[in-house]
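Removed: one protein chain of the complex. Kept in place: all other protein chains.
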Amino acid sequence: MARERTAKKREEHEVEFSRIVAFSDGVFSIAITLLVLGIDIPDTLHHSQVGHALWEEREALFAYAISFAVIARFWIVHHSFFSEVKAFDGKLIGLNMLYLGFLVLIPFSSKVLGEYGGVFASVVLYSANLAAVVLIGQWMAWDARKAGLTAIDVETAREDLIRGFFIAGVFGLSVIVALFDPSIAPYMWLALFFEGRGHVIERLSRPRSS
Amino acid sequence: MARERTAKKREEHEVEFSRIVAFSDGVFSIAITLLVLGIDIPDTLHHSQVGHALWEEREALFAYAISFAVIARFWIVHHSFFSEVKAFDGKLIGLNMLYLGFLVLIPFSSKVLGEYGGVFASVVLYSANLAAVVLIGQWMAWDARKAGLTAIDVETAREDLIRGFFIAGVFGLSVIVALFDPSIAPYMWLALFFEGRGHVIERLSRPRSS
Amino acid sequence: MARERTAKKREEHEVEFSRIVAFSDGVFSIAITLLVLGIDIPDTLHHSQVGHALWEEREALFAYAISFAVIARFWIVHHSFFSEVKAFDGKLIGLNMLYLGFLVLIPFSSKVLGEYGGVFASVVLYSANLAAVVLIGQWMAWDARKAGLTAIDVETAREDLIRGFFIAGVFGLSVIVALFDPSIAPYMWLALFFEGRGHVIERLSRPRSS
Partner (left out) sequence: MARERTAKKREEHEVEFSRIVAFSDGVFSIAITLLVLGIDIPDTLHHSQVGHALWEEREALFAYAISFAVIARFWIVHHSFFSEVKAFDGKLIGLNMLYLGFLVLIPFSSKVLGEYGGVFASVVLYSANLAAVVLIGQWMAWDARKAGLTAIDVETAREDLIRGFFIAGVFGLSVIVALFDPSIAPYMWLALFFEGRGHVIERLSRPRSS
């Protein structure tokens, strides 16, 4: 393949490659830390109101916890994807930037969800944002593998693809649920964490014999 | 032990290990810098009111100073813990993320404390936040040592554990004190810094003969 | 040349050189992530107003998308420039700081553009900010090449210079267009992305024979 030949080999351009990874890590760590700005109480309260105001932030804290876990998870996936990358070109850098572009929006979507948790528009925004990150991540991985830039085997690639569709499916489903009751939707996302050990996906993606 | 065998050796996965440490360092440095956003004065003051408004921020500055010192301290502990880690697995990465998740909340807790220093709810929030960071840090260290992922000897581990309970104890005690007078509690935290040299802990954790 | 002799060789000061690059990368990654703070909705809306408020943020999202792409692009250019740098001195560090000083203003200019997209002053601010980054970048590259600090050949340097003037020209032109209709100007900047593959520039900068 032409792209495989023209791409820069990682071992020959280790410094350049490290800068891409370090830049991505920087963006991940800032985005995950900016989540805290979504939690805030007014600064003109009477002392007796502070406890109540903090209690009112429980939805914001819940949104914070989900978003922190989601970004941490995205980082681990990104991390393990890039540990398999053997060569890079402009297209991989471009897709990675597109991926980061949607990742950086999460603090905004998370803040909106924390303030307006039971509202259809918030759930759609949040779901769309996270599904976009997942799907672009899948696109990037699929494209890199097709171009021969990664060392990922067919088996792992299939598992990753099914996992991606599973995650995007959960968000899609939660939007449909939100049409009826937006306050239930966020609880559906918790399914992502129970599925974290990958049992269902393992069963779906393994050939029957093994 | 199974986990010791399946964990990734640090020397064989130096790049991956560095990314985990670099990500943690990034989160630490952003969280510590975001503390400054907790200090602010209104932007519509008459010129003669500026000095007074700055003086009114003295509690916010005090909260900033404590929180900066606390996060700096946490970073040093985290730093020295990870310098002893010899192998890592998914559980260590997960516990580290949980640790960071509570660390990132400190700028919020600190801001609330800076605005409502003498209020019971603020003291509880701040104490709970910091105690959670300490206890999760202990859990992570204890779990890693048990699984054979670190090179920490039994002596150091015991000292660390006692230190952890001492710190969590100070915060627990300050909540009880805050029940009677919330404005005293923050001064109790200063004990953590006098204890910084570890004399008390040394005496408690050393066997009698040495 | 005197400067070429007194400059520090990169291979002899790898750690120092890495710190400059790492500092720049840190600033890039924070600036690009702070863009998200330019998107926000009021936190006192009635639930039925949230969807509308999000829709009202479409200009802010558009400004975010343009600015993210622009900073990402600047980073790639900076990245590829520094991969060619073979030695550095105080002047290069100083020009790099000047470059970063204007880069860090982009989140502000972008926020203003997102809030007041159809206003002449916003378009001028944004255009001036981005043109300043481009021109200082050109100055830095031109100065480093002249002093013998880079390994960039004459051909690449000429291409880069034309590219720089092209980009600055687009922003200059957009200011003129904004005199008549400020809401059209941002769409002109999209030309920068179609030109991303550099076909026009290639034709302009290549000698006729090749």
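Which chain is which? They are A, B and C, in the order written, and residues in each are numbered from 1.
Keep this in mind: a residue touches a chain if its C-beta (ideal position, glycine included) is under 8 Å from a C-beta of that chain, and two chains touch if they have at least 3 such contacts.
Bear in mind that the values here come from a model prediction, so they are computed numbers and not experimental data.
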Report summary line: Note: the excluded chain touches shown chains B, C
Report task. Among B:A7, B:I30 or B:I167, choose the residue that contacts the chain missing from this document, as touch is defined above. Result -> B:I30
Report summary line: Touch assignment to the omitted chain, from C:P107, C:G164 or C:P186, lands on C:P107
Report summary line: Filtering C:L125, C:I152, C:A178 or C:L192 for touch with the omitted chain leaves C:L125
Report task. Extract the touching residues of subunit B with respect to the undisplayed chain. Result -> 21-22, 25-26, 28-30, 32-33, 35-37, 39-41, 43, 45, 47, 50-51, 54, 64-65, 68-69, 72, 75-76, 79, 83
Report summary line: Residue positions on subunit C contacting the omitted chain are 15-16, 19-20, 22-23, 26-27, 30-31, 34, 37, 93, 97, 100-101, 104-105, 107-108, 111-112, 115-116, 118-122, 125
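To be clear about the criterion, only the chains that are shown with their structure count from here on.
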Query raised in the report: Connecting every touching chain pair, does the picture come out as line, ring, star, complete or other?
Result: line
Query raised in the report: If you average the CA atoms of subunit A and of subunit B, how far apart do the two points sit, in angstrom?
Result: 27
Report task. For subunit B and subunit C, let me know how many angstrom lie between their CA-based centres, rounded off. Result -> 38
Query - Residues of subunit B touching at least two other chains - result: none
